[in-house]
Structures are given as C-alpha cells and as structure tokens.
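One structure is given here, and the rest of the page talks about it.
Shown here: the complex without one of its protein chains, the others still in place.
Residue numbering begins at 1 within each chain, and the chains themselves are lettered A and B in the order written.
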Amino acid sequence: MTTSQTAMAQLNTGERALALIGGEATDANLRRYLHGIPGIDAVGLEQRASDLGTRSIKTSSKKWAIDKIISLIDLTTLEGADTPGKVKSLVGKALTPDAGDLSCPRVAAVCVYGDMVLHAVAALGSAHSAGTDAGVNVAAVATAFPSGRASLAIKLADVHDAVAAGADEIDMVIDRGAFLSGRFGQVYDEIVAVKQSCRRPDGSFAHLKVILETGELSTYDNVRRASWLAILAGGDFIKTSTGKVPVAATLPVTLSMLEVVRDWHRLTGAKVGVKPAGGIRTSKDATKYIVTVAETVGEEWLTPSLFRFGASSLLNDVLMQRQKMTSGHYSGLDYVTID
Amino acid sequence: MTRLAVPKTYKLYLGGKFPRSESGRVYEIRSHDGEFLANAAKASRKDARDAVVAARSALGGWAGATAYNRGQVLYRIAELLEGRRAQFVTEIVQSEGVSTAAAFAQVDEAIDRWVWYAGWADKYLQVAGNANPVSGPYFNLSVPEPTGVVAIIAPQTGGSLLGLVSAVAPALVSGNTVVVVANEAMPLSAISLGEVLATSDVPGGVVNILTGSPAEMAPWLASHADVNALDLVGAGDLDWIHLEIDAAETLTRVLQPENGPDAASPSLARVLAFTETKTIWHTKGLI
C-alpha cells in the first residue's frame, strides 16, 4: 500500500469522502473537487476502446472468457409485464443456463424489480447465495427506477422493501436532473441515504450499485465526475445504465468508468465494482469488455464482486458460443432455452 | 566658387544600427565611369556572423507580428521610398550609368514591388494553406510559416535597387528575417535603403545589410548553422555549387542563382520558398 492508501484505509467512507473533498459535501465543494479531475478527450478514449476491441481471444482464452462472462451476468428482467412466473423461469435459467451441459457455470445474480424479489428468493431456494459467491444473488432495482423521479422518502422506502424481501444487491439510479444542474450535494446525499437504507437488521449491508444512466449524462466528463461522486458517496459498484434510455452501455463509457475505479484503487486501496448494462448482446461484445477490464484494472476485477454484465439476451449468445466450442459446430437458437 | 564636397564613408546596417565593419576595412565605391563616389564598409565574416545573430533575435518579433502589421510595415517602406525617389535615381544614375528615365523606372518598379509584396503578407497563407479532410474526428489545418533566418546574396547585375528589393521583400512577407549581401560594385542603393529602413517601422535586425565581397562572406553564411535558408539569386558568378554543398550540412533551404533581367521576378513562389508548412491536428469530440 502507498502512504496515501494507508491513510485512506483508516477512515470510514464518509470521513474519507470529506477528507478528499476537503470539506462538507456541498455543491460548491463537490464542484471544485469533481472539476479538478483531469478531463477526457473523447477521440482518444474511443480510440483506446476500439483498440482494446481488436484483441483476438482464441481457443483456451476464449473458453475461459465464455465461462467467465456467464458467471458475471446479472440476468435481468425489468418489464412492466413481469410476473412471479416469469421471474421463476428467469431463476431457472440463472441456475441452469445450459440444460444440456451441467458443467456450465451459473450466472452471478438475477436482477428484478423490488416487488419481484420475494419471488426470486423463493425460486432460488437453497441456491440463493445471499451475498456470497457460492450461488446466485438477487439484485433489485430501486429508487423509482428507471427515472428516479420520486421523493427521497419513496426512494428510500423502495430500497427498504427490497432489502427486507431478501435482495442482496440494490441497483439505484442517481438523480440525473440534479447532477446535470450542478446539485452534486443532493446526488451525494441521496446515495449516502440509500446506502444507509441498504442496512439489514443484523448490521450488514446489501451491496449498492449506483446507476449513472450514462446515456443521459451525455458526456464522458460527466460520466467520470458522476463515477467519482458515486464512489465518494459509498457506492460499491458503479453501473452504466438502466437499459431504459436509447444509449446504454458502450465500451468507451465503461472504459472511462474502469479508469475511475483504477484511480480510486490507486488512491485509497479500495476496490469498487463496475457494471455495464444494456446493449451488450453478443459473446464477441462481452469479450471486449472482459479484455478491457483485464487490461485497465487488472484480472482480479473479473470476479462477481467487482464486475457484472447487466444483460438478458447476452446469455444465450454466449451459450451458443460455448456449445460451438464444445461440439465444434455452430449452434442455433433452438438449442438454448428462453427464460 | 565651388563648394568643397563632404565625402562619405558608409557603414553597415546591422540590428537596426549602423556599425562600421569590425574589421575596420572599407572599399571604394566608384561610378560606372570610374569616378570615386564614397567609401563603403567592407564587411568581414564576423560582421556576417553578427548579422545572423541580429536576424535571429529579431525573428520572434517579426514572425510573431500580425500579418496585417507586417503588410503595413512593408507598405510603409514604399511610402518612404516614394518620398526619396530623387536620391535613389541620382545614385542609380551615378552607379549604373543609366538614363534618368531608366533610373526612375527602376525606382518606381522597386516601390511597386514593395507594394505588391506588402499586400501578400495577409494573403499568402490563405492561398498556400488549407484545411485537410482527413478520415477521422480531427481538425486538420496546414499553414505556411516563415523558415527563419534567410541569407541572401543580392543580384550583382541589373538594377541595383530593384534586384535588392526583389530578393529581400518576398522573404520578409511571411516573417523571415534577412541578412543580405548587397551588390558589391553598386552598393549605394542598398546603403540608402538601409537608411530608409532605419527610419521606417521595420524593427531593427529584420533586415541586415552587408556591403563588401559576396565571395568572401557567402561561404560563411552558407555554412552557418543558424541560417535556415540561403537565396543564391545573385551568386551566379561565385562558386555557388560549393555554397550549396556547404548549406547541405544543416539542410539549409537553397534557392539557386538566377541571371538576367528577370532574376527574382515577383512571384508568390518566391514568398513560399522561404516558408515551411506546418500541419496541426486536433481531436474533435462532442461528448
């Protein structure tokens, strides 16, 4: 550990944030801090992401990557039409992604709306890992997902309910309106409050993923600042998107977030997770993300506690690739299950 | 009763001042029919060296001046010359033995040449530079810039004023500074032009005028590492191939000798010969 890391490690989250910001988490102090972070040149960032995307992952590396991708997926259903039956089916898929090959790893978690947590937990039964890496976690979107347009009390109640129902992970949305209008203090305070609401009666916490909705933040500089803000406020993960706006996860956006996570680790020694969500549909795309993680923050981030894919259709494409690698011939959609 | 004339010993024009040659040497300027006109300083290699130093230190200011300003300053030279036509005509008639009419024609053409080149100062860049449509999100622009210090061997034949102006003016347009070796046999125009420049708005050191022997000074200028370009327009009678070889040592840009009445004729190419194209790329990112 470096000296700064040692010093930082002795502080709790709130103290650490205040020490870094250099005062209370006011709009002005946060602005000064966030605007002091080096900017991003979009062309260079996109070029780097594109270069990482040209890595050629073959044979044994590809096999490893495919199983790794599966194990990092938050298998997601976030529809108005979701039902207990749909969630049960999703859980079945999460536990047995490939009915024809039981050696296939399970996904990391299922991700559902708060009112479906109960059903997901029930369907998982003993396979519910409850925060460990042993089984499948239940993640709930909360805080008036996806827009986040509700009072703080409603948002916190949303979180309470989901945690009480057994959610291991909470995927909250930040108030993009507040962020874009410079009310950084409000965004910060909300994340801190949500984090407190993740507390279980036994004193443990549900893992908090902070959705930045990068498509609405629009610029890479905003994404970088929002990433810092979310991490300062105590988010365990930073997540790109809800999947409900036109622009979801992109490789450059995810790269920029990984760079923040890397810098945070350099600064404090603490590890924060990253979750690109929405728009990653193919094994080939997902492999680019795996490469980007490994070459930006290091291979140790390729673990469910530090990296996730928020996806639904991705799983079947990866499974077809997996079947191709096992059998030597191309698979078809009839040979993977729909959830 | 005839008045006793005051014979003059002229000096060099270096860094905006009029020093004697450090060597203390002078040589006689004679008219076309051999009559003594004046003494001129016979510059040495050390004077040439000092001239390059003066030109180098003036470069930043001159090259950094706005194009509009350079144009105004060059035009101002024409204005001053216009007012001193008679003096230049007299000197040209004495030196070159041409008719007064021909001398007037030469002076007028020299003045017009300043005017013509003055007008290029804020235009040459638009004609010679351009945006480049590269495949990618980049701003990309190519612009000419002055090469730096230009050493010139002025034409040694033809009109002594017009030859000098034709060689010096185009180099100044883009912001180069100049060390010029004047017409050896007929330096009066150059000396008088120095006096005009000294009272004009041309900053000291931008034009440095050496009188004396081109054969003696040219090798030192050609091989000088701090000379960026070498205009051999008037070096046709020297061992100019050797000068070009010397210049190659530091990749000095060279213009070869030109002879005849249209030597150093006015052209944009002559301006651009002393420029370097700089291409700037910058990323363009909206997000």
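What we mean here is this: a residue touches a chain if its C-beta (ideal position, glycine included) is under 8 Å from a C-beta of that chain, and two chains touch if they have at least 3 such contacts.
Assume contacts and distances are computed from a predicted model.
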| item | value |
| --- | --- |
| Name of the absent chain as recorded in UniProt (options "ABC transporter permease", "Phosphocarrier protein HPr", "Aldehyde dehydrogenase family protein" or "Ger(X)C family spore germination protein") | "Aldehyde dehydrogenase family protein" |
| Residue, one of A:16, A:68 or A:322, that touches the chain absent here | A:68 |
| Hidden-chain contact residue, picked from the options A:10, A:60 or A:103 | A:60 |
| Chain not shown: contacting residue from A:40, A:210 or A:319 | A:40 |
| Absent-chain interface as seen on chain B, which is shown | 102, 105-106, 108-109, 112-113, 116, 127-128, 130, 132-136, 138, 140, 142, 147, 158-159, 162, 225, 228, 240-242, 244-245, 247-251, 253-263, 265-270, 272-273, 276-283 |
| Chain A residues that touch the omitted chain in the full complex | 38-41, 43-45, 47-48, 54-62, 64-65, 68, 256, 259, 266, 290, 294-295, 299, 302 |
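Definition applied: only the chains that are shown with their structure count from here on.
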| item | value |
| --- | --- |
| Chain centre separation (chain A, chain B; CA means) in Å | 69 |
| Interfacial residue positions of chain B with respect to chain A in the complex | 136-138, 283-287 |
| Residues of chain A that touch chain B when the two form their complex | 41-44, 46, 218-220 |
